[in-house]
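Note sheet for the following structure.
Here the complex is missing a single protein chain, while all its other protein chains stay put.
So, chain A:
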Amino acid sequence: MAEPVSVAAEYLAGSRARAARTVLGQVVLPGEELLLPEQEDAEGPGGAGERPLSLNAGARSRVRVVCGPGLRRCGDRLLVTKCGRLRHKEPGSGYGGGVYWVDSQQKRYVPVKGDHVIGIVTAKSGDIFKVDVGGSEPASLSYLSFEGATKRNRPNVQVGDLIYGQFVVANKDMEPEMVCIDSCGRANGMGVIGQDGLLFKVTLGLIRKLLAPDCEIIQEVGKLYPLEIVFGMNGRIWVKAKTIQQTLILANILEACEHMTSDQRKQIFSRLAES
């Protein structure tokens, strides 16, 4: 009985933990473990050759690394929990190890604190509205969380309205709560989204791509027709143009953007611009 098992042991080439640095930009699968670079203390800003004294002479110092979506801490390694490309961002202030995360393609949204999302009001119960944001639970929105709202001056929100707001409470244990004001009390673009227009759903990866600072798609779309557009991090986009036909064309373009290369996109835009 021991023999077949030992033969099988040769094939138990379990996933060896790889250094995170070597895997950047590559596709990682759930179950892989990544080693963090253990760095010595970087040379201080004081000048060459200076090193801060450490009480434990032998121990190497650990760098503080932020574990982003798709990664979990497991001992002193990172465990990959979602499939996607591994990304890294250097820390802005030069201290710490930066952020590691996995860029995955997903359709389902999970509420995250601070995200701006588009929700649909599904119920009004007493002082709060129940808003469907595409997650596992409807979020709650208090009527006082609008700009200029007081107990006497209630906001004009009906069931079925579209709301653009951000999460103030969003964790796995509690019901998500959203508000339509920022920390200073100003609306800042949030609140009830106006009449007409079209709401449609895309994948979360496309939203992140469109909201990236150097995205050409939005600039090109803006040159086509005058439009109003709202992006929700929960995969919902609301778009409004002058006529219904233009609105539908814009919606189709944005949905198709995910699968087109930039050349195909430019072709379609030039064809539309001519007609």
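Note that a residue touches a chain if its C-beta (ideal position, glycine included) is under 8 Å from a C-beta of that chain, and two chains touch if they have at least 3 such contacts; residues count from 1.
One rule holds for everything that comes next: contacts and distances are computed from a predicted model.
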Omitted chain (choose from "Polyadenylate-binding protein-interacting protein 4", "S-type anion channel SLAH3", "Protein arginine N-methyltransferase 3" or "Exosome complex component RRP46") - UniProt protein name: "Exosome complex component RRP46"
Residue among A:R73, A:K89 or A:R108 that touches the chain left out of view: A:R108
Residues from chain A at the interface with the omitted partner, ascending: 1, 3-5, 7-8, 10-15, 27, 29-31, 70, 72, 79, 81-85, 104-108, 110, 135-137, 172-173, 198, 200, 205, 248, 251-252, 255-256, 259
